[in-house]
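This is the structure I have questions about; it appears just below.
All protein chains but one are shown in place.
Here the chain labels run A and B in written order, and each chain numbers its own residues starting at 1.
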Amino acid sequence: MNWQALFFEFFLYGILFYSFMVVLLYLFIGTYSTVELRKYLRTNSFADWSVLAASEHLPGISILAPAYNESANIIENVRSMLSLNYNNLEVIIINDGSKDNTLEKLIAEYDLQQTATFINEQIPTKKVRGVYKSRNPVYDKLIVVDKENGGKSDALNVGVNLAKYGYVVCLDVDCILEQDALLKMIKPFLEETKVRVIASGGVIRIANNCKIENGRLVTINLPKKILERIQIVEYIRAFLLGRMAWSRMNGLLLISGAFGAFDKEIVIKCGGYNYKTVGEDIELIVRMRRYMAEHKLPYKVTFIPDPLCWTEVPGDYKVLGAQRNRWTRGTVETMYMHKGIFLNPRYGLLGMVSYPYWYFFEFLAPIIEFIGLIFFFVFAYLGLVQWGFFFILLGCILSFGFLYSVFAILVEVLTFNQYKGKYDIFKLFLAAFLEPFIFHPYIVWSAIRGNMDYIRKKNSWGEMTRRGLNPSKPATSVSIPRLTKQ
Amino acid sequence: MTVLVAEDDMIMLKTIEVRLKKDGYHVITAQDGKEALKQIELQSPDLIITDIMMPFLSGLEIVGAVKNKGGKDTPIIVLSTMGQENVVLEAFKLGADDFITKPFSPKELSMRVQRYAQKLD
Partner (left out) sequence: MRDFYLFTVIIYSLLILLFLLFVLILYFAIHREESDLDKIAWQHSVAVVIVGVVASEEVEDGLEAMTYEFEKGLDKAGYRNYMIDELIKAKAAFSGSSTSHLKSLYGRLNLDIDSFRKLHSLKWHIKAKGIRELGAMEQTRYRKEIFWLANDKHELVRNEAQGAMVSFFGWSGLSFLDVIEHQMSQWHQVQLLDKLKYVKPDTFEELIPWLESSNVSVIVFAIKLATLYNCHDVYQNVAKCLQSSNNQVKLCALEYLRLMPQADTFDQMISNYYAESTVYKLAVISSLKDIGSENEITFLVNELNDPNNDIKAAAAGSISVLHPLGNGFFKTYLFATAHPWKEIFFQITNKHIA
């Protein structure tokens, strides 16, 4: 047997083994998450949200929303935050040195005046230029902070320094929250009697093509573009299944940067957000978990599957690619920073399961796929490929993937059922079918580029400050469809 | 007397409607803020009863629209589950005449409506 055939056999079995592991994992996540979902739905049906909204006994929450060049929608977004159903609330908007008139618009709309506020700089940040509060008592929940541009992490850290309550909710300013979102987010912190909940993540739902009026989500529609629909399927898989399963095991490594709640004390003790990475959301959670593990403090990171937060996702390849590139870089940066926990029993589940999983099945996956593809072409050229076998195998993998997506859509229908249009489910099926052909390869490619960019140690910091907080929207682009208004 | 009732909860809306009809008033119903405003323009009711939390337009915005921009002085009773002080204050500041927190008694509402009916006569 020549070395080529040997290598081919080795390669084939390697790929098969890896795929087999992936399949097993998905099966596990699929079943495990549904159990947790069912428990969550049943438990939540007993909460009296309308009564609790008016309660005086709930702990205070500080919403932190960094804003950079958001003048188009800032007023509506702030209004939406101020109308949330929660008693002890403060909304802190951090203007990260916007180049447009974000700050001016806020000052005008909310009748703001500069106040002499002492900020206890427990986390070092860039200079704060001013703290503004409203003269109108109706808006006494609102605080606007103006600071020098420093990026999202820096802005959030200013918010953490300023926040007066014990719980902070970090929110992307263009996210729309459901009315009861804060009640549902604070619940896990108060429900635990045995351990301390240090952070809680929420589901991000896709607002593209949804009707939003006066900062409130009025109608939920399926997006029109196929790319956006595919992302819906992807998000359902990732959030409802993936994160729910990890949360149940207390192995959740990621809380979306768009919407997450944190115990402020622990955030400060960990030193706040790290401004050296574009993946500041993952990095903070990993660091907070490490902190608790190192100090041997029992803790939990939870996840709320309720659709609470809605935001727009990229609708074209260019923007999508930039977003996924950033996500990859953020993940790689984080993993590299915390490589000490890999298979380290000191960190319990985090080190022995969560991190390795992330490494092998999230980080390496696109690399293995890409390399696999290259080798495939090589072997095809060399005539080593058994085409019959190959197509069966490919068919199996595609079918399994499609099946898993269908399962995810099914779970969504049986639980929150947000898409009630007549043919919406079938449109989602179609999206799931097309995903491996028109979406997944591009994602893999973006991830590869992300890795390459990371290796080149591109100055992600500089890029962020030029592009603002949302690098998925390049600064040169004039009008990317924002919250659809009708 | 013509009464407009704006409320998005079906049972609550129907209950108020049935109760007031029993009392002999002509009742117009609306299930959201937009519809309510439309009906106010069209039918000029003598009394408005509105919930705060409604789709499209909140009850407070309706109060503002009627009292300040509409220039009318139609008495407005505001209903809400939120017994929060600032909502009550805001309602009165905008010009609302009365405020009832849920849960409320249909009998009590009926009595209050009667007071307004008497004032009209």
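Following the convention adopted for this analysis, a residue touches a chain if its C-beta (ideal position, glycine included) is under 8 Å from a C-beta of that chain, and two chains touch if they have at least 3 such contacts.
Just so you know, these numbers come straight off a predicted model, no measurement behind them.
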Sole contact to the chain not displayed, among A:374, A:392 or A:452: A:392
Hidden partner chain, touching residue among A:104, A:191 or A:316: A:191
Those residues of chain B which, in the complete complex, touch the missing chain: 9-12, 14-16, 18-19, 22, 102-108
Interface with the unshown chain - residue positions in chain A: 42-43, 45-48, 51-52, 55, 57-58, 115-118, 120-122, 187, 190-194, 265, 386, 388-389, 392-393, 395-396, 399-400, 402-403, 406-407, 409-410, 413-414, 417, 420, 425
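We adopt the following convention: only the chains that are shown with their structure count from here on.
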Chain A and chain B: spacing of chain centres that average the CA atoms, whole Å: 42
Contact footprint of chain B on chain A as seen in their complex: 50, 53-54, 87, 137-138, 213, 218
Touching residues on chain B, where the partner in the complex is chain A: 55-56, 81-84, 86, 90
